[in-house]
Every structure is written in structure tokens, then in C-alpha cells.
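My structure is below; once you've seen it, I'll send some questions.
All protein chains but one are shown in place.
By letter and in written order, the chains are A and B; residue numbering begins at 1 in each of them.
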Amino acid sequence: MAQKRVLMKGNEVIAEAALRAGCRNYFGYPITPQTEVMHYMAKKMVQIGGNFVQAESEVSAINMVYGAAAAGARVLTSSSSPGISLKQEGISYIAGAELPAVVVNIVRAGPGLGGIQPAQGDYFQATKGGGHGDYRNIVIAPASVQELYELTVEAFNLADKYRMCVMILGDGTLGQMMEPVAFRDVEPIEVYEKPWACTGRGERKEHNTVTSIYIDPDVLEAKNRELQDKYAVIEKDEVRYEAYGLEDAEIVITAFSTCSRISKNVIRQAAEMGIKVGMIRPITLWPFPSKIISDTAAMPNVKAFLDVELNAGQMIEDVRLAVNGQKPVYFHGRMGGNLPTQKEILDKIIEIHNGGNN
Amino acid sequence: MAIVFQPTEGLTKKPLHYCPGCNHGIIHRIIAETLVEMGLLDDAIGVASVGCTYNSYEYFSCDFVQAAHGRAPAVATGIKRTHKDKVVFTYQGDGDLASIGTAEIIHAAARGEKICAFFVNNAVYGMTSGQMAPTTLLGQVTTTSPFGRDASYQGYPINVSELISNLTGAVYVERVCVTDYKNIMNAKKAIRKAFEVQLSGKGFAFVEFLSTCPTNWGKDPIEAMDWLKEKMIPQYPLGCFKGADVDFTKSDDNEEVKA
Partner (left out) sequence: MIDFSVILAGFGGQGILSAGKMAAEAALFEGKEVSWFPSYGPEMRGGTANCSVVISDEPIGSPVINDADVVICLNQPSAEKFEASLKPGGVLVIDSSLFKFAPTRTDITFIEMPASDIATELGNMAFATISMLGCLSKQTGCFSRASFESALYEVLPERRHKLIPGNLNAFDKGAEYAK
């Protein structure tokens, strides 16, 4: 039973969702445009007897996350692009030690200090590793404040289920905007036993250790194979996407998060002009919804793809791999913190409709 | 026949990999013994760092988390905040704690994080083969100060205990060594006191152990012990820098903590 819709800021909803998911540990460092997550936690976490620590750096914050996760807790940190770069060391260790943790990246424009306005320039970093070594994070891209809530709760379940880092990839738009959100009365919290956690030996005969170091190459290779086997299961079971008007689409837009919202309105405008446009919106960026894209590319009604992103073209590489040359894939992107207008995207659609030569 | 000496149940049976004459074995042992004597073994969670002791979790028989280079105090913070009723300690070397992990140790101390940090200072990077450490003495030859550490070129050693003792959140700071029976017993007392601080909930406890690295110093074990006494102690004087007069087992001693 959902409660009545209330107007809330995306960043605050992330924090509220984490609390509802049973997370009682937050470690972070201030950075625009995600600081409201911290502000919310600083107050609420203390009120409910949880842990809030403003760390001395993002590096330290992610290692506090590592510690709390190793101790068996549900734990959250949030940051924005430059801060997420600093957290990559810890995220790699979290992957190596197979610890459950949720990391939120409210992406801003880069590279370097860049700007503070919305962007999706961290797609590669989020989906291709980011830190050192062969590992994956589950990467979830909500497109609304309501989804920020639901998918943040889900992120904690997935983190515990697979003992790995789940990253929520938002952007400055989603984090800063207010939208109505309806909370559930009861959260679908999945409880996973954590017999591996370092909780003090207590009654246990053997001591538990959490580590990511395996000096023997054969042992480390076996460990890596275990990780890859786990990732294969996730690629099979956890792909999420929204498909929209594919049956008779002439052009299919691929876009995630903020870009998918803008594109949906464009699809309506295009329909009024008699151009049939569909959309595939990846909700999990890793695992990537390759199959639906590949299958859609094979449909005779589909003439072309248009990938829309807030970057120079990052997800388009995964789209092209999935399309695998079956149809042309066009691109429209904005950078620096700018969002594409509906008109820009519509113009691109018209250009492609008219035989596009981009 | 009476048993006069036996392995401590605070350590596993795994043989140590440390070099002959290295002090890590002694320091491991007295920490483990103290945990057992205080009845804390089942409640203890250690944090291993990066350096020669990266796998100390294989030797201690309590729960152990391995941390990234320099980050042990942050990891310990996450653990302790999660399990406030457990005893959490870090075990870190000088490269780890005094170089790459300076921010983490300073801020854990400043927060008065209720953990113990055991800092092993042997004035050199051991595992990566003898590079200059933040604690390398002036004139000391290492693989990255091949002509001896020159203050005008490589700066000065960091006296970490003195530094930490300036922070209000650190309530007990002591520097010890384990060169002989008397010093070992003294070091063990310091370890006990550090755990007592944690049990009292009064703040951050820090014990620095001066230690040898015969391999990277190019000395035999006896020479190394002598070098520690003759060269290191003048730069790093032994003693308690904070909390000496406080009995942390008494709950009303909070007021007496002084800098």
C-alpha cells in the first residue's frame, strides 16, 4: 500500500530510501550537487541511533564503508564525480573482498574539477570498472525521484545478495530536483545472512577474515574466476530496462536517466508529426540490456538508433556492440552541464527520418 | 612437569614469515597475549594494513579485516561504529601510518575514535625493499636515500607520537620498544592500557613500537637491536606522551586526562 505522494528532493529521497532499507551507516564528504544526502543523514541517522561520520576525505569515507560492510552492516556513501574518482581505490577493494555496499554518484560535468551541473560523463568509470582490476559494480540509473527511492532500496538488496558494490548513477538534475514520491508502508527488505562478517569471534571456532589480497597467482586466478562466475549470473538475472513503443518504431532512442525523460516527450512530439519513435531505457547500466537492443535492431520496422547522452558518447559504445552493425546508430550529446532540449533531439530525429547522414 | 611457556591462543599456529630478528613477531605475540589475558579475544576485531604485516590476519586468531594502504584507521572507524561493544585495533607500519595514511590517523585521533592504533616504526619501508620512510633518520641510508637522508633534500623525520599527543581526541599516547625483557613487559603494559582506554570509551589510544628491520638495515639481529637503542631512541624517545597518570579502568577519571 503506497502512501500519499509528497514533494521531495532527489538527494533527500536517496537518504530516506537508505534508512527505509535498514541502512544505519553513512560515511561521506561534502561535494555539490549531492550534499543534501549528507544533510539528511546528519540529522536523521543521529535521531534513530545510526552512524553518521563526516570523513576527512572521500578516500577515508569509502574505507569507513569498507569497514562497516566488513562488520556486516548495510552501509551507504554518496558523492559526485571528483569524489567518486577518489573512492575508486576503496571500491576496487570492496569488489576484491566481496563486500556489500551502496555508492551513490550524483554526476556533475568533468573532467577535472569541471562544473557542478548535471552530466553523464562517468558512464565509463561506473560501468567499466573505475578502479584497478577485473571487477564489476551493479550500476543502476534511476530516471525519476520515485525511482531514486525504489531503486535505492533495491540497491541494498542486490548488494547483500551478491556481496558487491551497487552504484546508483544519478546526475545533478535528479539529485537537485523535487518531484512527488509515494513511499511504501512496508519496504521489501531482503535479509541475507552474513556468516563471513567480522563481528568478533564470539562463539565461532574459526576467526573470520575479510581481505582482497591473494599473493599466490593460482589462488588469485581462482578468486577471479569466482567473481566472473558471479558476474555471469548477474548478467543473466538482473538486467533491467524499460522498452517503449518498439513494435512499430522506425527510430529507437537509447537513453538513460535524465536523457530518457526528455526523450519521452520528444517521442510524443514526433508521433504528432507522423514519425514513429520508440525507446529502450537501460535501468541497469551494468548488467547492460544488450539482448533487447540486439533483438530490436533485428526488427524490420526499425531503421536506425539514436543514442542520447550527457557526454561525448559513452553508452553508445555498448549500444553499438549490441546492435552489432545491424542498423546505424546516431548520437546526440551535450556536455559541460547542459541538457539537450526537446527541440534538439526532435531535429535529430527528423534528420534521421529524412535519411540522416550523420 | 609444569608448563612454563606455551603458544598463546591469541595467535594461530601458522608460522610467521617475518625475517630473522624482526620485531613484528614479538609485538604480535604481546598484543595477542594481552587480548587473551584481558578476556577480549572473542570480542576483538583487528585491522591489518599494507606492508610486511599485510597478512597479520593469518596470525591473529581474532576476527581481522585487511585494509588498503594507510586506510586502517578509517576501516577501523567503520567497524567500531558498527560494533560499539567490540574491541577494534589497527596494526600499521610507518609507511602506512605516517606517510600514505597521515590523514586517516590524524582524523581518527581527532575524532577521538574509540579504537587502538598500534604503530610499528622501523624507520624504513620493509616490504617494498628498504625505501626511505617518513620516520627514516637523518643520515640513514635507504634504497631511495642512497647517500643518507639529507634534511635539505628529503626533509625531517616525523615524530608521530608527539604529533598525535597534541590532539584532544587522543587520550593515551605512548612510545615503547621491545629490545629486551624489561622493555617488552613495558610495551605489554602499554598495550593493556590502550585496550583499557577503549573499554572506558574515553577516546583514541595510540602505542608506537620502535622496531628493527635487520634485512633492510643491512645488519644482523643483534646489531639491529643495538642500532635501534643507539640511533632511533635519541630521535624517538621512549615514554608516555599523554594519559600517563590516568587510570582508565576507573570511570571517573575523565577529568584527569591532560595534554
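Simple rule for what comes next: a contact is a pair of C-beta atoms (placed from the backbone, for glycine too) under 8 Å apart; a residue touches a chain by one contact, two chains touch by 3 or more.
This one's a predicted model, so the numbers in the text were calculated from it and none came from an experiment.
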- Touched by the hidden chain, which of the shown chains? A
- Message: Looking at the full complex, which residue from A:P30, A:P180 or A:G336 touches the chain that isn't shown here?
- Response: A:P180
- Query: Thinking of the whole complex, not just what is shown, which of A:P33, A:G72, A:P289 or A:G333 touches the missing chain?
  - Reply: A:P33
- Message: Of the residues A:L7, A:V186 or A:I215, I need the one that contacts the missing chain.
- Response: A:L7
- Query: For the full complex, which residue in A:R74, A:K264, A:R281 or A:H332 touches the chain that was left out?
  - Reply: A:K264
- Note on the structure: Per the touch rule stated above, subunit A touches the missing chain via residues 5, 7, 32-33, 116-117, 144, 172-173, 176-180, 258, 261-266, 268, 339, 341-343
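The criterion applied here is as follows: only the chains that are shown with their structure count from here on.
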- Distance between the CA centroids of subunit A and subunit B (whole Å) is 40
- Item | Complex contacts: residues of subunit B adjacent to subunit A | 12, 41-45, 47-48, 54-55, 57-58, 60-68, 71, 74-83, 86-87, 103-104, 106-107, 111
- Complex contact set, residues of subunit A against subunit B: 25, 27, 51, 53, 55-57, 59-61, 63-73, 75, 89-90, 93, 97, 198-203, 207-213, 215
